[in-house]
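With one protein chain withheld, the remaining protein chains of the complex are depicted in position.
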């Protein structure tokens, strides 16, 4: 993860002597860097502030020598070349630390056009970012289909949801929330492919052997952008008039998972990933918990349309033009994905079973109502008990997911918190 | 179950000598009656037809003596007083049987107004029916609230979803489907009560201890029929403007469960029961698999409104005016509840876990598309994969439930089966 | 349930005027009797004691008129013919109550030889008891096999675990624990039958279609009591020398489930039932929570031997000679079955999933260590964490089960509680 640090450093390296401001501090433990946010305020020779998950810090600066304590630890070091470095005691051991400034949010957002050339098959912090962007910036890019085929029909990657990215969002730090608003999401070729069976975990075990799937149903679809529908290229007789309204969605939106995990882009988890949620469409905003400096945002696996649960395993898989805007909420997150659109607050629960996924979805919404809407538990219970709906999101992969959706109309009637 | 038989007998006891027609045949095994449908066709002295689950039967009639075989069994008996009776071999044992005619469907449907006086706390075939009705008939009645309180505010039963019924539907036989169309469903008093916590199985176990439920939130609601909303009688400050649009629904619709089971009216299963589904509203039709002669229909547990899953354990519990029309589909059912409204076909899965419930819901819809819409498995997969939605129905009780909903618009585009 | 009361009355009806002692009190609510234990102590004109779940009561007796209060309720009545009766206020309603003395435990235990003539297919309080026995008594009886066949090979009942009983244990009251010690358990005929497939819920769904079960493997076994083994009557070549050591066990031990539930004898629950646990053998003691006066004990479904989980659905099903001794622990129970043998304390968890069953089994053991061994939670954690084993008990039926087993050697090292 060292390279992340040097990238941060490269972008912004001020020289002033007032240490006040936001820093990314790295403590190296048995060769492994732990990077967190440190906020300093310098008043004369006195330092105060917070480190990590808002733990208070106190210290002094004498010339370029600094010293501060937080909890039971004491750090000493010096300031040189716009950088802090030194040693910190941790129990009986002494570890190396260093810190660089976190770049401030730029005054003017930029729009980046990014042409992908390689595609990732693992959600992980172990790959180098393809582009640095800042909070407020917009990215215009595109993704290959789940099978690795690009808008021109050329195969660019092995299949299995190859991702565009990761994008390094300057200033995003572990513990923050990455905000990704999907501004525009459009199919960019005239065909898609789908499955033609129902996932075996979605039907009764005793029913499986009765289901005689067709071996020769051609599952290539024509995308008719003018009519805004898809239809099978070579439909069986019964489905000759059967069309599916286009509703482009992103199957994958993810940050790098915690620490050194590498997770296949066909899976999902608290970092997001292959959520396959048919509500992640244009004008939807996704919130993801940041695990690494820069967040490392991946996007991919566009579907021209999909029913609940992605029952056919493959939905209308196709390449996609994507435009999104990122932002960062500092110092707080819910530990799992959430989303929002004009109508709903949405809490996405991902788990080993639907029951577990539903529990995370519900708890996420209750925490949201408590944190941002200041509702007491029983008040929140009444709001969710009478206004909340659930979506069965995804049944594909080693994890399944359910979303809890609260209509904004239910929130509109809440009196202001005193 | 003997009394059911005598009731059938009382209603319709013809005297003709042509045995052709529908019979309810009872075979008594170690004192336990097994009752099924038998269809006879008499041509001269020859009998043909089916018994039970469409098993073929062949035999003869000589004077009043009849004899017939089905599978490896042989029945002998005689016709007297409009009734058949005799003995049947089953392996090495000889059992008594008898049969009475199943009454034909009346030419003209009737409307019954039924005033309940006692309320059932168990779904079971062990209670006497309160009223005999015929396929096509309509019943106007009412139910107490889940707490046993009637429209006038008087307590009429212990709490826990006391039921109105059971209604005996003439001609309904094991293996049939009972059809219940909810014509009208209206609250009939001006108050309701609800819960003010979220069910513990709907939140993360680790979250439970953080949820400080209020002990003094008054959960009595005023039903404002004119404004078509409910509001808390004594709301906390934040909820003073919070209202819930009324959407009256039936928490319980059930037939008697199989054999001699007695199941608390707070539970649900393949027989229906306390499904707590917020789509069982006016103009919804429910389909239930019949386990006993007469089906034995129970209704109750009205909610003035409810969110998905009945998260608060108690929704807006209140008494309700109910009008429904029944019908019978002979000789076939799906083994679990289904429903239908103007917009959707609905398959309701009930199971020990949400995953199991979803499997039943999906399989039910696939079987429906195969049986009634003649779709091949892969054709059905594509229809459900791109058009189906799921509802999380109910999280309360020992069973949980999920519904699969297929828009009728998706079916409208299917070409006719050849 | 009225008949239970009259049975209690018939057995023991003293005439003294001192009301001190144990009573069974019945309160009738909307026609439904609720029966609990009431302990009275009369000192002059003053009454004290407890009712139900150890709720304190206080009152007076003036001549034959008595009056007492408990919680917010006031009961008034009179003593006549050895019986108490009167009215009790409950909120705004007034209910009828009556009480009869609970018979004291006989000084000398008896041994009953009971010859069953009819067999029950439902665990329920709705059937009349076949025999009254007292705490300390021993019963010698027998059970048919799961298929209803008796020791002489004669079919006596439809299949599906027909039960011997229920036995009414005098003095057992709701809230108590029924203790059933299996003294002797022996096969009593020379053959058994088994399944020859593995239950589908015990194998991977994707593996099911690869398993080609034999249609013609004859699963009749010869019980060779002399050699203490069973062997297939007509084994396939590979299994010609394959024998199973006999280890007779009881598949079913149950009390009547709560209230008016009727549950098929193929199922299990907090009342015990078809637990199919291969540790319920001779010299095992079972503890069951009592739901009804008399407990209503059912036994049946003998297996000559069985592996973990009863994977073949049917184990070595056969008829069985049974001798057991009952006892009652007053006023406390754990709400689910437990057991004990020379080596282990055993807590049996029954649930919809194995995960849920394991949770009940573990919690039951922790509660046992807390209640009877006075261990603090973390002390109990260490004991179970290093000494406890689990058995996968049963995978058959709508519920599955896991047992937690704590070696008594681990308990022997505990210092006495101060």
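Going by the order they are written in, the chains are A, B and C; count residues from 1 in each one.
In this text, a contact is a pair of C-beta atoms (placed from the backbone, for glycine too) under 8 Å apart; a residue touches a chain by one contact, two chains touch by 3 or more.
Quick caveat: nothing in here was measured; it's all calculated off a predicted structure.
I'm checking contacts with the chain that's been left out. Which of A:157, A:177, A:197 or A:378 qualifies?
Of these options, the touching residue for the absent chain is A:157.
Quick one: which of C:44, C:63, C:91 or C:385 touches the chain that's been left out?
Result: among the candidates, C:385 touches the missing chain.
Consider the whole complex, including the chain that is not shown, and state which of C:34, C:138, C:196 or C:398 touches that chain.
Of the listed residues, the one touching the omitted chain is C:196.
Could I get the residues of chain B that touch the absent chain, sorted low to high?
200-201, 205-206, 208-209
Which parts of chain C are in contact with the chain that was left out?
194-198, 201-205, 207, 211-214, 217, 219, 232, 236-244, 305-312, 315-316, 353-355, 358-360, 362-363, 366-367, 374-392, 395, 400, 402, 410, 413-415, 417-418
If the hidden chain were put back, which residues of chain A would touch it?
Touching the missing chain: residues 29-32, 92-93, 118-119, 121-122, 124, 126, 148, 155-158, 259-264, 352-353, 398.
The rule is short, and it goes like this: only the chains that are shown with their structure count from here on.
If you fit chain A onto chain C using the CA atoms, what's the rotation angle, as a multiple of 5 degrees?
180
Please tell me the distance, in whole Å, between the geometric centres of chain A and chain B computed from their C-alpha atoms.
45
In angstrom, rounded to a whole number, how far apart do the mean CA points of chain A and chain C lie?
Here chain A and chain C have centroids separated by 53 Å.
In whole angstrom, how far does the Cα centroid of chain B sit from the Cα centroid of chain C?
It comes to 33 Å between the two C-alpha centres.
Would you give the residues of chain B that are in contact with at least 2 other chains, written as numbers and ranges?
353
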